Structure formats: C-alpha cells, structure tokens
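Pasting a structure here, questions to come.
Now for chain A:
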Amino acid sequence: MAIEVNGKSIETDEEGYLVNLADWSEEAAKILAAQDKDASDNPFELTNNHWEVIHFLREYYDEYQIAPAVRVLTKAIGKKLGKEKGNSKYLYELFPYGPAKQACRFAGLPKPTGCI
Partner candidate 1 sequence: MLQTVNKSPFEKNAMQSCLRLSPQGSAVLFYEDGVYAAVKGTRFESQIKEATQQFSVYALLPDLEARGMRAEDVIDGVKTVDYSGFVDLVADNGAVQAWL
Partner candidate 2 sequence: MDDMEGEGTIKKFLYLNRKAPYGTVYALESLEVVLIGAAFDQDVSLAFVDDGVYQIRKNHNTKVDSGIGMKDFSKTYRVLEDYDVEKLYVEKESMEERGLTKDDLIVPVEIMDRAQMAALMAEQDVVLSF
C-alpha cells in the first residue's frame, strides 16, 4: 500500500503505518489522518492538540527507539505536558481509535510494541 504526498508515493504497510520512518512529514501526517473518520464521519483533521502529541511521540521514538504502550505514553505526556493532558480520557478523545495506535500511525511510527 502507499499514500501520495506532494506528488511522491510513500509506502505503508497493510495497516496503514509508514514503512520508513524517514518518509514522514507534517503533510504526510495530514494525509494519514484524513484516511480516518472523525466522530461526525468527516475526514479526521489535526488540531494543535493532536500535533502536540504527534510531535511528542516522534521525539520519544527518536530518544528511545520505541513507540510507547498507552499507559506509558499517558504517564510520559503527563510529565511533559501536564496532568490535564496526561490522562487516557483526554488522549482517547483526541485519538478515538486509541492514542498509541492511531497517534503513532499519524506520527509515522511503527505500531506500538505489544499493541494488538
């Protein structure tokens, strides 16, 4: 599978995750997001709150070479962005298909280890 970003074809796996981390760009993230639907069945659009988590995940991956499990992500977000964001209610509202799974996909990371 593949997505088209600025006229360039980028490879994704069968679940829609980027095959190569380095292919990611904000433009790619928008296109990956638009493949999903939001609560009103419109293409998923990324707000500043989404970007904050997406960039957090990319930095986390760069530092630890891993996409964190949900409970680890929640704790880490809390440390970095504050308690009101470091809870699963907030993160599931932002990413209804699962903060780890969906946000990681938009961030161009592999599926989190241990995620089924």
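Selection rule, in plain terms: all candidates are chains of the complex that A comes from, given by their letters.
One rule holds for everything that comes next: contacts are C-beta pairs under 8 Å (C-beta built on N, C-alpha and C of every residue); 3 or more make two chains touch, one makes a residue touch a chain; residues count from 1.
Everything numeric here is computed off the predicted structure, so don't read it as measured data.
Please name the candidate from 1 or 2 that touches chain A in this complex.
Result: candidate 2 touches chain A.
Report the residues of chain A in contact with candidate 2 in the complex, numbered from low to high.
Those in contact with candidate 2 are residues 63-66, 68-69, 72, 75-76, 113-114.
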